[in-house]
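The complex appears here minus one protein chain, its other protein chains still in place.
Order of writing sets the chain letters: A and B. Residues in each chain are counted from 1.
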Amino acid sequence: MRRSSFYLLLIGLIFALPFVPALIASFGGVWRFPTIIPDGINLRAWESVFSPSSRTLSAIFLSLWIAFCVTVINLMVGIPAAYALTRKKLRFQSGIEAVLLAPIFVPALAAVMGIHLTFLRLGLTETVIGVILVHLAPSMPYVIRAAMISFQTMNEEAEDAAKMLGATKSQRFYHVILPHLIPGLTAGVVLSMLISLSQYSVTLLIGAGQVITLPILFVPFLNGGDPAIGSAYTLVFSAVALALVLLLDGGLRSYYATRKGGCHEWI
Amino acid sequence: MKKKWMLASSMLLLVLGACSNEQAAPVADFSQQWSELTEAAQGTTVNLYMWGGSDSINSYFDEWVTPRLEEQYDISLNRVPVNDTQEILTQLLDEKTAGKETGSIDIMWINGENFRNAKDNDLLNQPFADKLPNVADLVDQQAPQIAEDFGIPVDNLQAPWGTAQFVMTYNSEDVTDVPTSFEQLAQWVQDNPGQFTYPALPDFTGGAFVRHALEEIVGTEQFTSDEPLERDEFDKMMQPVWEYLNAIEPYLWRAGDTYPESLARLDQLYTNGEVAYTMAYDPIKAAAEVQNGRFPDSTRTFIFDGGTLSNTHYLAIPFNAENPLGAAVVINELLSVEAQAAKLDPANWGDLPVLDFSKLSDEQQQVFTAIDLGEASLSIEELESKRIAEIPSIYVEWIEEGWLENVAQN
Partner (left out) sequence: MSGFEIKNLSKSYGEDFTLAPVSLTIQSGEFVTLLGPSGCGKTTLLKLVAGLIAPDGGEVYQQGKELTSVPSENRQFAMMFQQPHLFPHMTIAENVAFGLRMRKVAKKERLKKAEEVLAEVGLGGYGKRYPYELSGGQQQRVSLARALVIEPTLLLLDEPFSALDPLLKVEMQQLVKTVHQQTGVTTICVTHDQEEAFYLSDRIALMQTGEVVQVADPQTLYRSPATLAVAKFLGYKNFIPVKVEQDSIVTPFGTYAATISIESGKYQWAIPSEAISLKGSLQGLVNEVVHHKGYIETVVEVEGHELTVRKLTPDAQALRVGDSITIGLPDEDLVLLRE
């Protein structure tokens, strides 16, 4: 086996390892030390997770839909914000940056408890829109940072070249800036989606139990109620997240399949 | 260009604010004719907020209750899984502050400390429990255990739904001489070190274990809510209890260096065979867990000679329920003989009924006695005969604090 594939396999195993106990636990049964495989394996947990009344599938779709909307908004707001922060000399530059990136340090729930009253008055609770709005704060900074880094490594002259050829602002964005941003942005997009997917407390508070995302369904099982079901849901959630990451990564690869040189400037 | 954008977005916010969902809450008239009430509730949806961490409870609802409600009353029940009832109360509190008159919660599953909070903060709807036909006909409303929730008068603000009773669970393969008092238990752990432990407080079940020790060692007549104890009096009275718990500590699992942080962890230890005992507020739970394969077949339960704590859990309707009449119909149905019997069956859930047997006809009683409670469970008669009431919840808190200080940190 070649060296690089060996290391790849090793790293893959290390990442997969924590899922093994969850997988085993999800099949229930009595698992007493020192037996390696528990007795009485059954599919009860899995049947329960995927039973029609469990709402698992609709929760998965809703979670993905919310994550998608959140990420789209993040991109629409975050890219111009990053552009302004890196290219223009704004008056309160560091202040604005600190505010925009603050959610990375402030726990989401702390901030959201304060906004609950406002959302109530605006009638935004119990709605999917309200949940989407409240997912923006913890996720947007990552998109902004990813865009900022991409902008900083970009040569402005490339935009000038397009300008001289007659490209308007939006055309320059589409042909020059966007292709350069995409690799870096992808990391931000992935983070944004994962953060939205894994929100629990804020979804519960603002959604008031009427917006059933995947975490809403399975967190009650995690705190001991039922380790088998908890494990099964954990695996389902991880599978959804993993599928999402692979999809985005695959999309990125095919976009660049014919553009191997990527956005590296010569010299 | 930028200014226009800001103007547009602030206008949008204003419009949203104006459009907030402020219909006045329907004034719930629970005293109307029951048939009219049922008719009014037809075709509506009722949102039930309850702990979602138990597959059996969830299935009881999804597979038994919901179809039945649909069929008999054309009511659509929406079960919302909650992690911690406190989260619901926070939501209601904020909704009250914001003046939200129709909320998303129609029924909530509640008792004890949470009920006290809700009552103190006016989060509940009008009194309704006595207006439910099944409560009037089948429940002993005067029973202190039902009229008071951990010492707080219920005042018909919540309807009794099920009974919990503390039982000890053990593996009959490991425990041959069952200790049915704390005195016996102290001896047993000395003879069999490392096989017993209890959840660290503030876990509710762990707290209950300590409250049983209190009951046997000191007695709880003085722990009332009419003449509450002063804190230092309380501390003095608890001393013998702490001494007992510290005395047995070295013989516990891991020599008492650490306690399992929750009942769920203790259950896990029991399942893995690391300890020979666990405990629960649910006397049928052991049988249910044997049935779904988590607990070994040799699992059995026992209660202390002096009796074990029993409490009622309730269903309440929040102040801003959108469908309070529908909620009343659902709650009433949950108190029917059929629903309570289905709830008792360990194949579904295994929760004790709250109905007064003396008010049931022979046929109705048969429905209950016909149910196989499983080998692990004690009979309902035995459980009923050895019940003690809970002490007011304020002491529950103090005991939690006291344990941390006197036992955990020693």
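Points to keep in mind about this one:
Convention: a residue touches a chain if its C-beta (ideal position, glycine included) is under 8 Å from a C-beta of that chain, and two chains touch if they have at least 3 such contacts.
What you see is a predicted model, and the numbers here were worked out from it, not measured in a lab.
In the entire assembly, the chain absent from the figure touches the shown chains A. Taking the complete complex into account, A:Ala158 is the one of A:Ile96, A:Ala158, A:Ala187 or A:Leu248 that touches the chain left out. If you put the hidden chain back, the residue from A:Arg55, A:Arg121 or A:His175 that touches it is A:His175.
Contacts to the hidden chain, counted on chain A, fall at residues 155, 157-158, 160-168, 171, 175-176, 179, 258-267.
Simple rule for what comes next: only the chains that are shown with their structure count from here on.
Rounded to a whole number, the gap between the C-alpha centres of chain A and chain B is 36 angstrom. Only residues 28-33, 40, 42, 44-45, 48, 51, 53-54, 113, 116-117, 120-126, 200-201, 204-205, 208-210, 212, 216-217, 219-229 of chain A touch chain B when the two sit together in their complex. Listed in rising order, the residues of chain B touching chain A in the complex are 13, 16-17, 19-22, 47, 49, 51-55, 58-59, 62-63, 66, 80-83, 87-88, 90-91, 94-95, 97-100, 103-105, 262-265, 267-268, 271-274, 292-296.
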